[in-house]
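In this view, the complex is presented without one of its protein chains, the others remaining in place.
In this document, chain identifiers A and B correspond to the written order of the chains, with residue numbering beginning at 1 in each.
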Amino acid sequence: MKKTKGFFWFLLPSILLLAFAVAIPFFSGLNIAFTDWDGISKEYSYIGLQNFVQIFKDKNILTSIKVTLLFAIGYTLLNNILSLLIAILLKQKFKGNGIIKTIFFVPMALSAVLAAFVWGFIDRNIFSEFFGSSMLGSPKTVIMGIIIISLWCGIGSNIMVYLAGLTNIPGDYYEAAAIDGATGWAAFKNITLPLLGPSFTMCITLTLTSALREFGVTMSATSGGPARSSEMISIFIYKNLFSYQKAGYGQAVALLFMIILMALGIGLTRFFRSKEVEM
Amino acid sequence: MKRKSTVVVGRTFLIALSIIYLFPFLISILLAFKSKQETAKDVLALPETLHWENFSDAIVKANIFNSMKNSIIVTVASVLIVLIVASMAGYAIGRQYHKKGYRFYESILSASMMIPFQTLMIPIYRMFREIGLLNTLPGVIILIAGINMPFAIMMYIGFVRTIPIELEEAAMLEGCGRFQTFTKVIFPILKPTTVTIAVLDALWAWNDFNASLIILQKNEVKTIPMQQYVFFGEHSADYNMAFAAAVISMIPVVVFFVIMQKHIEEGMTAGAVKG
Partner (left out) sequence: MKKKIVSTLVITALTAVMAAGCGSGGSDGESEDGKTTLSFMNHTGEDRTITYEDELIAAFEEENPDIKIEVQRMSMDDYTQTIQTKFASDDAPDVFVIEQSNLEKYAKNGYLMDLTDTAIANHYDGNMLAYDGKMYGAPLGVNAYVVTYNKQIFKEAEVEIPTTLDEFYEVCKKIDKAGYTPLAAGYQDSWVLMADTQAEYVTSIMKNDLDALKKCESRETKFADSKEWKEVFERFGERLGYTQDDPFGTDWNTACTMLANAEAAMVVSGDWTANNVADMGENVELGAFVLPVSNNADDTVVVYPGAGQSYAISANSEKQEAAKKFVEFLTTTDAGDKYVEQGIGICVIKDVEAGGTDAALADIVNMINEGKAAALPADADFNFTEEYRDAFQNAVSTFVIDGGKDVDSLLKELDTEFDRIAGQ
């Protein structure tokens, strides 16, 4: 029987912080989803589930869901493949290693508005040479354009996590494997991939869920246009909450969306955790 | 032989990619040194003279030194809170992962990461006003720490589970308490993870826009991202000054990253010995 006493006290500070900054505000705003509040007046009345019924009649929300999924899946795949590849290449020490690491990291420090401006310029002047028109200006390519900008802005964090994961793998595992004749791909498959478990859990869950909530880059680059072709769910919610005077409805969409995201997030975490190797 | 060629291919790819990544950044720096007229004529052309006045004007207009001070306070404080709180929680959950209650708490944490921030804005504003945390740095520090904490805990959980349990059993046999075991044995092993979380959290805190927007409205407490918007009008924008401000505000980030990077490399050897 292991000693398990005292673990709860380790949790307590985090519970308090979570309650204060997220849980209490969240639950005190929950009731809005069941009202006709317009976001500004002092009075509102409860209308039951009417807002939720309305969601299923709104065809614009379907567009938003489609756009968001397209972006999230594309971004998550590309980001993770690219960042894992970069992390593996960066793990081998060589001259200039530090500079290259910094290069991938630095764009994260530029605000979304300015990143959108620089990429808007590149899009107009360089991408349009290849595609005939700019990527952000056409409904067919706008999501790909936003994925490219987001990859530039946000790949640094996944590279960091994968690098940390790779660094955490003890070097003697590879030595032992090398004695057994496993190098290169075999070593990667049998040692690197399984032991990177926690990194996969983090990176994929984090990229996917943050992509599903994407707001800043899209708002700065296209504000959801042209013609709703990049109107992500979060932009849809934002517009209802603060500009359409439909705060109740916006909150209801947010709530439903969140439940879906939570199920997805919890499911993903469980899935990846079960694949992780425990020592 | 075959290995060598893969290395060459890999490295070429890496260098090519980093050049692509560097390109927009170079445009940003270029823009910071150009006048509005020069930018209008040709974004890519070199400026005839370096317009240092973009920087001096931006410093005055965005009150950069004061906002940088605020940003540094907010970033350092919120990162420390996150590291302390999250490493403890991550350790507890990672070690008690077989228990339902702890796994449930992990689910709550991952769920809390999914809340669209817009829906929290009005309740947070009301709550923080009532307890007098509006327009204060502690208010925004707690909020940012609270928002960033779940990710950090999740990350710690994963890595705690890769630490062999025998290590701490040995420490406890030697008479260390649970807390001592944590600080003396577990926390040092988690160093690469801690450094990674510190870097990511620092960056998020530094760039935070949402939380700061609702909490910080007075000039004396505004952080750097809040001040970027002084360069954007309703129908016009002063991009050159905005980029000048951005270049200045990136300097601490780059310095911080370069310092932290050494510790990641250090952690590598440390982890290898202990594992």
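In the analysis below, a residue touches a chain if its C-beta (ideal position, glycine included) is under 8 Å from a C-beta of that chain, and two chains touch if they have at least 3 such contacts.
The shown structure was predicted, so the numbers you read here are calculated from the model rather than taken from an experiment.
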Inset, instruction - Decide which residue listed in B:15, B:76, B:108 or B:260 touches the omitted chain of the complex. - result: B:76
Legend entry - Sole residue of A:6, A:96 or A:139 that reaches the chain not shown, by the stated touch rule: A:139
Legend entry - Residues in chain A touching the chain absent from view: 38-42, 59, 117, 120, 123-124, 128, 133-139, 219, 222-228, 239, 242-246
Legend entry - Those residues of chain B which, in the complete complex, touch the missing chain: 36-37, 39-41, 70, 73, 76-77, 80, 121-122, 125-126, 129, 132, 134-138, 141, 213-214, 217-221, 226, 229-230, 232-239
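To be clear about the criterion, only the chains that are shown with their structure count from here on.
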Legend entry - Approximate Å spacing (C-alpha centroids) for the pair chain A, chain B: 15
Legend entry - Complex contact set, residues of chain B against chain A: 3, 7, 10-11, 13-15, 17-18, 21-25, 27-28, 31, 43, 81, 84-86, 88-89, 91-93, 95-97, 102, 105-116, 118-120, 122-124, 126-127, 142-143, 145-147, 149-151, 153-155, 157-159, 161-165, 169, 172, 177-179, 182, 192-193, 195-196, 199-200, 203, 206-207, 209, 225, 228, 232, 239, 242-243, 246, 249-250, 253-254, 257-258, 261, 264-265, 267-268, 271-272, 274-275
Legend entry - Interface residues, chain A side, partner chain B - complex: 2-8, 10-11, 13-15, 17-18, 20-26, 28-29, 86, 89-90, 92, 94, 98, 100-111, 113-115, 117-119, 121-122, 125, 152, 156-157, 160-161, 163-164, 167-173, 184, 195, 197-199, 201-202, 205-206, 209, 212-213, 216, 234, 237-238, 241-242, 250-251, 254-255, 257-258, 261-262, 265-266, 269, 273, 276-279
